[in-house]
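Just one protein chain is left out here, and the rest sit where they should.
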Amino acid sequence: MTIPKIEWPNGAKCAAAITFDMDADSLIHVARPSDGHDRLYPISMGQYGPKVALPRILETYRKFGLKQSFFVPGWCLEQYPETIEAILNGGHEIGHHGYIHEDPTAHGAAEQRYWFERTLESHLRVTGKKPIGYRAPVYNVNQAVIDLLIEHEFQYDSSLMGDDLPYILDTPDGSLVELPVHWGTDDWPAFAHYDEIGYMMPVRGPSAGLAPFWEEFEAQYETGGFWIGIWHPFLTGRTARWRQVEAWLEGIMERDDVWFAPLHEISAYIRSQTETGSVRVDQLPYYNGPVALR
Amino acid sequence: MTIPKIEWPNGAKCAAAITFDMDADSLIHVARPSDGHDRLYPISMGQYGPKVALPRILETYRKFGLKQSFFVPGWCLEQYPETIEAILNGGHEIGHHGYIHEDPTAHGAAEQRYWFERTLESHLRVTGKKPIGYRAPVYNVNQAVIDLLIEHEFQYDSSLMGDDLPYILDTPDGSLVELPVHWGTDDWPAFAHYDEIGYMMPVRGPSAGLAPFWEEFEAQYETGGFWIGIWHPFLTGRTARWRQVEAWLEGIMERDDVWFAPLHEISAYIRSQTETGSVRVDQLPYYNGPVALR
Amino acid sequence: MTIPKIEWPNGAKCAAAITFDMDADSLIHVARPSDGHDRLYPISMGQYGPKVALPRILETYRKFGLKQSFFVPGWCLEQYPETIEAILNGGHEIGHHGYIHEDPTAHGAAEQRYWFERTLESHLRVTGKKPIGYRAPVYNVNQAVIDLLIEHEFQYDSSLMGDDLPYILDTPDGSLVELPVHWGTDDWPAFAHYDEIGYMMPVRGPSAGLAPFWEEFEAQYETGGFWIGIWHPFLTGRTARWRQVEAWLEGIMERDDVWFAPLHEISAYIRSQTETGSVRVDQLPYYNGPVALR
Partner (left out) sequence: MTIPKIEWPNGAKCAAAITFDMDADSLIHVARPSDGHDRLYPISMGQYGPKVALPRILETYRKFGLKQSFFVPGWCLEQYPETIEAILNGGHEIGHHGYIHEDPTAHGAAEQRYWFERTLESHLRVTGKKPIGYRAPVYNVNQAVIDLLIEHEFQYDSSLMGDDLPYILDTPDGSLVELPVHWGTDDWPAFAHYDEIGYMMPVRGPSAGLAPFWEEFEAQYETGGFWIGIWHPFLTGRTARWRQVEAWLEGIMERDDVWFAPLHEISAYIRSQTETGSVRVDQLPYYNGPVALR
């Protein structure tokens, strides 16, 4: 077994991306369909994202000349058009993240297609273009979603944890670049405290919560890997946390050998490297049916 | 999208408030209506608040000349009159916090009104005046409560997480100042361990548990924002923790450029600033019915 | 409201006690009555207490000349006689801790009496004497247990959290000294990871887990209070943790102004101070029936 190694463009030591899943208040509507619209605390907690955190985040990106990726449910595209406009004006990417953060694995094939394509329509209507990247709500991609992504000519998925380095998901009908995520750089375990969705973590202080992400970055930097933050505006976009992110980013920018890019650029680069044999390939589907337990 | 900025009075760099929700043993009676009155451990854990922590907290406030805000369920007003008298003698504010920490969203409109107004009667009877500020038990405010607050001429709510800075909740019938809370400065995730109510956090040591609050303060201080502690006497009022709070407060007092005030004063100031356009406004209700999930 | 203050004997700055609840494997038998006897992992985890941790703990106590208190379920007295003999040979106190760690609040009055008195018989048979101190399993004392304690001439309870300082539980039929506990010095939140009983904490490292206890101690030392560890041999008695406790104890012993004593001595001293008016008194029962929720 060999250990794959990717040469990054322009001699960069590693690739890096901050991705924000801007779910806003979609979560409470899905979790409590009957009265979520009237639960003002979780609504306000989520709306902190589009209303307060996003301007702050976009200002930081502007300051450092960064273009990054956002994953936004279709319903949120429609609900927060001013925020979406600001994201697009900054030159950032907006990826597919379901319609209203519905869990794909909770649906049958027809319903999955319905939500998936309804979301595409939202993208077209609000942003004027089809997304080419996808992140599944709660990471819950399954084979039917992979097939939809390929059918709709997506370039990449970013929902799996099968590697540190990007790899290829190859299927009989086509392939995707996988830009893998990891709980170690997801801000949900550090900061989320959300009883209504059954997710209760012992909220960390800003530096204690962010330190793991910086440690993870140094490891990818040293090994020539890929670092990705999977963050949420209402969590890591909070004032005290984001100021620390900004200070960290300033240090990273000074290094000059980190390739910070939106996922669509990293995906395209990975695609260009598949001929070199340095990119690992997973054949999908992993299984054609339930693993027999007797 | 612009980033709002509030000018604080007398050139203060930021506004700050410690708020204590003095729930005492109300929680166990609500969680276990049939035998909560006979569960001596949670009763004693809660009673530590009015009996032991409050004198300590009030003494610290007296020492530093601080007036602050307390949110106390109506039942606790009636149950711990000596403690309430000491709070009032210190010149502190007592806000509305439900009757016995009942969750507003668990009730229909009539029942909400019943509890809300019964609590007002407790305030009148015990403190001699109607409160002008409100914090929902478990932060669970909904539109019906907002309407009750406006009907009863409340000035502010402090249950939502939609911003760092205070903002306005505007409704067709009137408006409230929102003095927003945040899990990052709530002591529940750091210190609460309460199996009977299904809330089990890995209790932190005093300095580890409090450090996040001080980090959050520095961020608001540097950015000219609003810092608020949402604490509970039986948690942060414990000896080892409160001594650290006191030492921290001493340092803050020496700065001379922090506006530490009870919420009613901050609310009044925010109201005075709405003409300047520097205060963000949210239009309520956020939604008129369930968000269609198909 | 005044803040009580206790003068400790011989000019000691504070009182202190390590108490061990030696539950051994009782917990798994209660949690899984049908197959707990055949679940070797939780059995072995619990048996680490009497078989491995106790000799280590007793050796440390011997080295420092300490006499301390142990709370042991009656079933464990019968099951681990060699360990009990070693505890008694060291001059330590053994308190009542239920028969097999059954939750008193799960039982009606007759059943409570049955288990309570059966435990007394175990004590008489194994240790030769009746205990005078009590700690409720899972702290779940109720009024019926308080009444049993008074009926059986117990001197103290150590299950409540109503104060830092010892206080008096006064009832129409007699009184008890309460030597109060606290989650901040209980080792369960720091170290317990026990799926079978539904208690899953993110196990801390030895120093991170113990640091909170030392912080709590310094606060009681500075304020002239009472520090109590509520520990379990299978948790804090583990090698890496106990070595740190031992090092800490060595430092405390050198101070010469800490009164480290078994609970029965502290209880007797508190009783002697009640005349001075410096000891707070709680009148029980707290409530005569359910608190009306409408």
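The letters A, B and C name the chains in turn, as written, and every chain counts its residues from 1.
Following the convention adopted for this analysis, a contact is a pair of C-beta atoms (placed from the backbone, for glycine too) under 8 Å apart; a residue touches a chain by one contact, two chains touch by 3 or more.
Everything numeric here is computed off the predicted structure, so don't read it as measured data.
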| item | value |
| --- | --- |
| Chains in view that touch the one left out, judged over the entire complex | A, C |
| Contacting the left-out chain in the complete assembly, out of C:56, C:152 or C:271 | C:56 |
| Absent-chain contact - pick from A:9, A:184 or A:277 | A:184 |
| Options A:6, A:72, A:100 or A:136, residue touching the unrepresented chain | A:136 |
| For chain A, residues in touch with the removed chain | 1-3, 105, 136, 139-144, 146, 159-164, 180, 182-184, 186, 189-190, 199, 201-202, 204, 211-212, 215-216, 218-220, 222-223, 225, 280, 282, 284-291, 293-294 |
| Residues of chain C (touch criterion as defined above) contacting the omitted chain | 25, 29-30, 33-41, 43-45, 47-48, 51-52, 54-56, 58-59, 75, 82-83, 86, 100, 102, 114, 191, 193, 200-208, 234, 238-240, 243 |
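To be clear about the criterion, only the chains that are shown with their structure count from here on.
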| item | value |
| --- | --- |
| Mean-CA-position distance for chain B and chain A (Å) | 35 |
| Sites on chain A at which at least two other chains make contact | 202 |
